[in-house]
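Of the protein chains in this complex, all but one are displayed in their positions.
Showing subunit A:
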Amino acid sequence: MGTLLISCTLNNIYPLLVHSRSSCFAVHKNVSSFFKVWVPLKVQRFSTRVGNSHEGDNKRPNTKQKEQSGKVPHALPKSVFAAGTARKKAEFLKQKWGNDFDKELKGPRKPKENNIPSQPLTAAQWKTLKDDARASHHFEVSMMEKMLAANSDIDVAKSLLAYVAMETGTVSYELLLRYLTLCVHGNHESEVFDVYDIMKKRFKTLETGAYSLFIKGFSRTEKWRECLLLLESIKRVITPSPRNYGYAINGALLHGDSRTAWVLYEEMVEKGLTPNQETWQAFFDSDRSAHDSESKLSSLLLYMRNNQIYPGEALVKSIKAWFESVPGNKWNGSWTTPENSGHCRNCCSSLESIQLTEDEYNQLKEKVMNDVIQGKDVFKKTTPQELESFKSFVKKRPPFDVVIDGLNVANTTSKGNQSETLLEVVSHLAQQNLRLLVLGRKHMLRGSRSWDRKNMSVIQQKADCFFTDNISEDDPFLLYATLHSGNHCKFLSRDLMRDHKACLPDSSTRRLFFKWQRGHQLVLSSYTAGRRIRFETVPKYDTIIQTEENSWHIPYDEDGVERYSYEVPRKWLCLEMKR
């Protein structure tokens, strides 16, 4: 059985795995003589691939990809980490399984009856309307909310307030707040001022909702300085939201007071708030004519870089416009996507590598050991004895090239036997003369229908194996082995490791982990039993805002592409200085 499979995979197309380490030519000590025969052949092929620079390896899969996309209407993007992959997959599955779920959701919902008057009503008319309404005690507020939803005329709302004021002699705070929302959304400046005067007179303090609305309402008017006072009154009880700051900054920028805007911005960042994209956009837009805060604006971009924030399309357009409007016509911006080799298609400069530096790598190694594997309680994921034995297991052996999540790989397809699937993948990788480690659980050795003993023994010949207890998690061991085999080692799993990422204590380590993961995770992209094994391409470059002396490269979120938190954008803005 084993030999048959191997001949199959040998006929198989080129390995997509690229390795630049010399030690991978060493023959695995467990490899039987049968395999040794094939070694020279493989080495030859392997070396040419290494000699061919990176562009070479991507041509083939690209053409294949096209073939595939001809057949399947919903071809998935290449990497699980590319923006939009998860969304597309979800849609694909939804199509596949029918839209029952959606129907269920939409079914029972009735269209809401719309009884908002189109004209201002008199008190008497309001009264009859109220008497007809079902929940009359909540009538005014709900009517106001309906008007807000329908974006109806403000005069109608006024007439309602007039009716309420006559009926009860006062207007409740809640109703005033709803009316204020309507005014702010409809840009009725004078009304906002009037409501402000009234509310200030009637109520000693307001709550955060009203303050936020006033800040928004005032920021667009001459009275924008009032925003600062309002912001102060929010600060007395609660930290203002980034949106509050954003509107205040907007107000300052609109009226040419960029000094105040920057002071506010710094205050907000100091408080640990993440500014909104609109705020950044306002900075770039307002500075386009003056160009007097260049260094501050580049610090904004560096802030995004340090927090791995990707600008949206609107913001990135503003950034491009700003750069292009720099006096002297120095900058040239263009939309691009980098090649897999890590070169910008536009300016041909190479992007930052995805590999971690020595320091970063060691830091990550330590953090993963302490926070992911051991955590607060070693017993949660494993036992101390097991961990120790695994540590010595890894130490005794030379560093691995690929660590395989056995159970994950075995369950790649629903068709076919699990142990056969695993064996096929292991042999495919073993052909490339890589030192492999397969992680599994002890139940895989027990011998059953899906875990054939013969297959398992062949796997154990081709790769080192470690089987954890059935109640231990295998992912932490995967991470440990990969990290301790050195920076060249990759791991094979479809698992996105999100739960392990979440164990890391701070966001900077999490970002580091994510960067390492993108550069070191192999994912089976297509697998057909006995015929085809292919991996997703591992990017050579880091997807993050980056700059050199005379260029900026900014990855951004396209409109209409839903990017999940574990994905990175695919589109870039390349800005280069003209020479």
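Heads up, the rule we're going with is that a contact is a pair of C-beta atoms (placed from the backbone, for glycine too) under 8 Å apart; a residue touches a chain by one contact, two chains touch by 3 or more; residues count from 1.
Everything below uses one rule, namely that contacts and distances are computed from a predicted model.
With the options "Armadillo repeat-containing protein 8", "Trafficking protein particle complex subunit 6A", "tRNA methyltransferase 10 homolog C" or "Cell cycle control protein" in hand, the undepicted chain maps to the protein name "tRNA methyltransferase 10 homolog C" (source: UniProt).
Taking the complete complex into account, A:201 is the one of A:201, A:415, A:449 or A:579 that touches the chain left out. From the options A:129, A:182, A:210 or A:554, the residue with contact to the unseen chain in the full assembly is A:210.
When the missing chain is restored to the complex, the residue among A:162, A:228 or A:369 that touches it is A:162.
Checked against the hidden chain, the listed residues A:80, A:147 or A:177 yield one contact partner: A:177.
The chain not shown here touches subunit A at positions 120, 122-125, 141, 155, 158-159, 161-162, 164-166, 169-174, 177, 194, 197-198, 201-210, 236-239, 241, 377, 379-381, 383, 470-471.
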